[in-house]
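Contents: one structure, followed by commentary.
Complex shown without one protein chain; remaining protein chains in place.
Here is chain A:
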């Protein structure tokens, strides 16, 4: 396989059980191409976070393997960044925003002066210029979420993995953060893996969507989203393709949920 056609991220036959008997993930195989916006949708409690923890190397799957650029992944890679579902808890309340965002750079041995300038740059990118000296608990939920995103972006990762990042902000902030994420992906040619249980959000943002079932989580289907590179919160959501895809995915999820296991 040549370098250009090799998928950035590949999961092969991934299975996971926490207690040794009940499978949470069951034989999931999928590939994510470089520069793709890839979403994973599934009902609450399906195992989406479990899947993300396996594919970022935070947790060993019980079976199967994950490769990043063709290399098997057994621990978190510096090429990848993760935005946690519990983003408020993932920020350090005792450290200023500047220190929070700079931490992954310290881990990579980036000198102080460069850290400062890169932190300022990435905070500006997420629309939070000049908050370096503030503390996380002094910011609103949406702003904290931007800080978490900025911290993930500051290392200029090749792959950004996000776990329901917009679940707990208001509708307007949510749209802003969606557009911000999409724009950053385009600007940096990043690969994004996004977990969400909001089908509309998945269709609006993604190039491809993987639909998971529950108990255990299996890959039901992977849906292509031919909505083009430019997305707009009003126009894109009015397109008939958008409505078709949305309906198709919702129907798929309803079907697998009513099917006997």
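Convention: a residue touches a chain if its C-beta (ideal position, glycine included) is under 8 Å from a C-beta of that chain, and two chains touch if they have at least 3 such contacts; residues count from 1.
As a convention for this text, contacts and distances are computed from a predicted model.
J.: Pick, from "Sarcosine oxidase subunit alpha family protein", "ABC transporter permease", "4Fe-4S ferredoxin" or "Succinate dehydrogenase/fumarate reductase iron-sulfur subunit", the protein name that UniProt gives for the chain of this complex that is not shown.
T.: Spelling it out: the chain absent from the display is recorded in UniProt as "ABC transporter permease".
J.: Looking at A:78, A:141, A:228 or A:247, which makes contact with the chain not pictured?
T.: With A:78, A:141, A:228 or A:247 as choices, the missing chain is touched by A:78.
J.: One chain isn't shown here. Among A:71, A:107 or A:222, which residue touches it?
T.: In the complete complex, the chain left out is touched by residue A:107.
J.: For the chain that got dropped from the picture, name the residues of chain A it touches.
T.: For chain A, the residues touching the absent chain are 56, 58, 75-78, 80-82, 84, 86, 89-90, 92-95, 103-104, 106-108, 135-138, 151.
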